[in-house]
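Every protein chain of the complex appears in place save one, which is left out.
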Amino acid sequence: MVQASSLSLKEVLRVARLPIAIAVVLVLFGLVEPRVLSFGNLRNISLQASYLAIFAMAQTMVLLTRGFDLSLGYTVSLVSVAASMAMVAMGGGDASILYGVGAAVLIAGGIGLANGLLIAGIGINPLVTTLGMANMVLALASTISGGFPVTGLPKSLTAVFAERSLLAIPMPIWIAALVFVLLFLTLKATRFGRSLYIVGANPKAAVAAGIRTVPVLVLAYTLCALLAALGALLLTARTGSGEPNLGGNLTLEAIAAAVVGGVRLSGGEGGVGAAVLGALFVTVLSNGMNLVQIDGYLQQICLGVIIIVSLIVNRDEARR
Amino acid sequence: MLEVTGFTKRFRGVAALDNVDFSLEEGEVHALLGENGAGKSTLINLIAGTFPWAEGVYRVNGRTITSLTPQVAQEIGIAAVFQEFSLVPDLTVVENIFLGREQSSGLFLKRKQMRQAAAELLDGLGFHLPLDEKVAFLSRAQKQMVEIAKALRIRPKVLILDEPTASLTDGEAEKLFNAVALLKARGVGIIYVSHRMSEIRNLSDRVTVLRGGKKIGTVVTSEISDEGLIEMMVGRPVEQLFPKIEHKPGAVRLEVRNLTTEKHSVIDASFTARAGEVVGLAGLVGCGRSELCRAVFGLEAIEAGAVMLGDKAVERPTPSSMLAANVCYFPADRGSEGLALARPARENATMSSLDLPALSSGPVLKFWRENETIREPLTNLALRPMAPERKASAFSGGNQQKLMLARGLMKSFDVYLFDEPTVGIDVGAKADVYNLIKSLVEAGASVVVSTSELPELINLASRVYVMHEGKVVAELARQELSEAQVLSHYFGGHA
Partner (left out) sequence: MSAETATMAPTVANAPAHRAGRLDRFLMQGGIVITFLVVAVVATALIEPRFLNRLNLLNVMRNFALLLIPSLAQMLVMTAGGFDLSVGAVVAVTSVVTAAVMLVGAGYFPGMELFVILAALVVALGVGALVGLVNAGLVSTFSLSPFMVTLAMMSVLMGVALYFTQGIPIYGVTDSFIANVGRGQFLGLPIVLWAALAVLAACIVMQRFTALGRHIYAVGSDQRSARLSGVATGRTLVAAYMLAGLLAALTGFLMTSRLGSGQSTIGGTLALETIAAAVIGGVSLRGGVGRAELVALAALFLSVIANAMNLVQVDSKYQTLVLGAVLIVALAIERLLLRKRQA
């Protein structure tokens, strides 16, 4: 029994490792630059993290199946541009937002479906499929926009989905929270969620247990792309224009957030909570580095190092 | 020549090998006998250096060895042929035989010399293999031959053979026995693991019997009877291990007619299984009995033939449709096909039953009722420890097997297909599995058991189909079941 209680303390430390790390990083940056800990900045961090959290949760849906989505970032770019063009084409009024959303759903749904069918239906390696898809999507994003931002979006888009607050909490945070709750419930309380874990942990065993793996995988990739589209619309609302370069680094950041949070690349372990915490950690770090004026390129180096360190740390845990 | 004393090895605190002594003389064939999980493979893995060093003293030719890796073991002349091959599928036969010990002059490989040497090595053993074929394209028996030739490339002083005949036909096994005699004459000491009595009797000088990780004794082969060996191995009269099953054959539940798989691993096979009886599928490893079960369950593509449940033909079996039609299959390889090891025990127990009303309604999973639902099956199976939230990987082999079997108890199925139900589990867990089979059959289910363990067939089955090279070659009724009877059909002949 003594052993059991000491184990559970260890367990607490293990679970709380990331929140503790986030707090430590905040305090360290706060010592150098007190503005880091100001209310305004903390609110800002939460706001920024909510976007990344959506992308990290999207990526998590496929990481759980032992998959990957390298096309996530450029899907964001394409959705941003295409949805903006749809809105502008429909007159740029409030009602045109619906057309933008429709375009986003169609495009992202198509990309996700294609990824899923190629990977699960035909059986092509997910890395290569989504890498190829990434480049096709990138090409589309930059050609249909001609490489320039798409302007003339409805004002209400930004006003409602980026700037409005509810109970003093900005809209994007509410939306990210809603996504979190829905995905959490999906993973915990639906057959699809359970199947996702089983397929990821052992695809052959899933087949032998009568789980139909193809629809599960196709749905996972489609869900991932649709969530990326949601994030893309929110980011578009924030910038107020359709940006062909919006998603450049997002693939890496989303994977980094998920991996830092403890989602395992070997599939079947982790959850959306891990993705959200990982996103928060990555955001806190980059926000702190911005405020103490560390060069953006150095931050890119840090991101790479963090991925490797967290891979090593999480791996040790698996051995035990 | 080789002597180990006090060998002990623990896995997660459980002793897989407990204070075992073992010795081997020059030119001696020393057989290791024991059931699955008795510690045979742990012992030979330690001797060959594939498992990290444990407690105990290890001497070779009077020299005490303090640490051992496979490389060091090879240098001091210990070679091993394990059941799990160490062949690289994408390299050819010649390349595999010399892998890790390539002969080069300067930077470049002596390809001709190596090919020549490999050909001589194989000729000397009487094995005929396509030298330049990739190993991926060889049959299991051919791979076994490559593996043996590979072990001999270093001219070993000690050779370990782990069930080398498990997938060989009569003629091939004969060649192996000749090779063993040749090596023995050259003074090579051979550790021979097998559970076929006839081989042990014909080949070995001494036998060491292990049970539950402990050494039961070492005897001179000619001084003990088969019955004596079996009793040493099982530790109790056979009747106590196997429950008495009341077979009451009723209606035909499963009928397979002239089934051929796309890969031709099963050819024109037919069998029937009735309610209230255990049907055995016997044959060598690779004879097609596993594939037959898999094809029935929809895991192997079918080219021709029919699978009938009752009097309804199943068009294209898939695992989900077969589960829905009350057919349950337990794969042979728990780790690779049975369990999601990274997930909790609870999820492993329910993973094939998520569509049951007890566990879901529509897409919603009733996770709050899950623990309640699995309690009874897991208690019946005596899962130890009873910890549904623990990862499946943290359970012992026998208890992992129970997690898998729990799926069959989530509802009552009409047909149960067991593929190698007792591989790698201890005697206690085996008895539990046999009792489970008994209770299923006596409740009126139809049970099909595919196994390489003859005693299981002889003691459990009411009828046995023997398969050879993909075909069903014999059907034996209960009164005809004896080890010699069944074995005589293993090689397709009428020996």
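As written, the chain order gives the labels A and B, with residue 1 at the start of each chain.
What we mean here is this: a residue touches a chain if its C-beta (ideal position, glycine included) is under 8 Å from a C-beta of that chain, and two chains touch if they have at least 3 such contacts.
Keep in mind that this is a model prediction, so the values were computed, not measured.
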item: Contact set of the excluded chain (shown chains only); value: A, B
item: Identified contact with the non-displayed chain, of A:21, A:90, A:105 or A:265; value: A:265
item: Of B:5, B:139, B:178 or B:258, the residue in touch with the unshown chain; value: B:139
item: Touch criterion as defined above, residue of A:26, A:52, A:104 or A:118 at the omitted chain; value: A:118
item: Contact with the hidden chain (one of B:15, B:65 or B:91); value: B:91
item: Chain A residues that touch the omitted chain in the full complex; value: 68, 118, 122-125, 127-129, 131-136, 138-140, 142-143, 252, 255, 259, 265, 295, 297-305, 307-308, 311-312, 315
item: Where the missing chain touches chain B, by residue; value: 50, 70-71, 74, 85-91, 95-96, 99-102, 104, 107-109, 111, 128-130, 133-134, 137-142, 150, 169, 171-172, 262-265, 267, 286-288, 468-470
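By definition in this document, only the chains that are shown with their structure count from here on.
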item: Whole-Å separation of chain centres (CA-atom averages), chain A against chain B; value: 45
item: Sites on chain A touched by chain B in the complex; value: 188-195, 197-198, 201-202, 204-212, 264, 266-269
item: Residues of chain B that touch chain A when the two form their complex; value: 297, 299, 318-320, 322-324, 329, 331, 336-343, 347, 351-352, 354-355, 360, 363-365, 367, 407
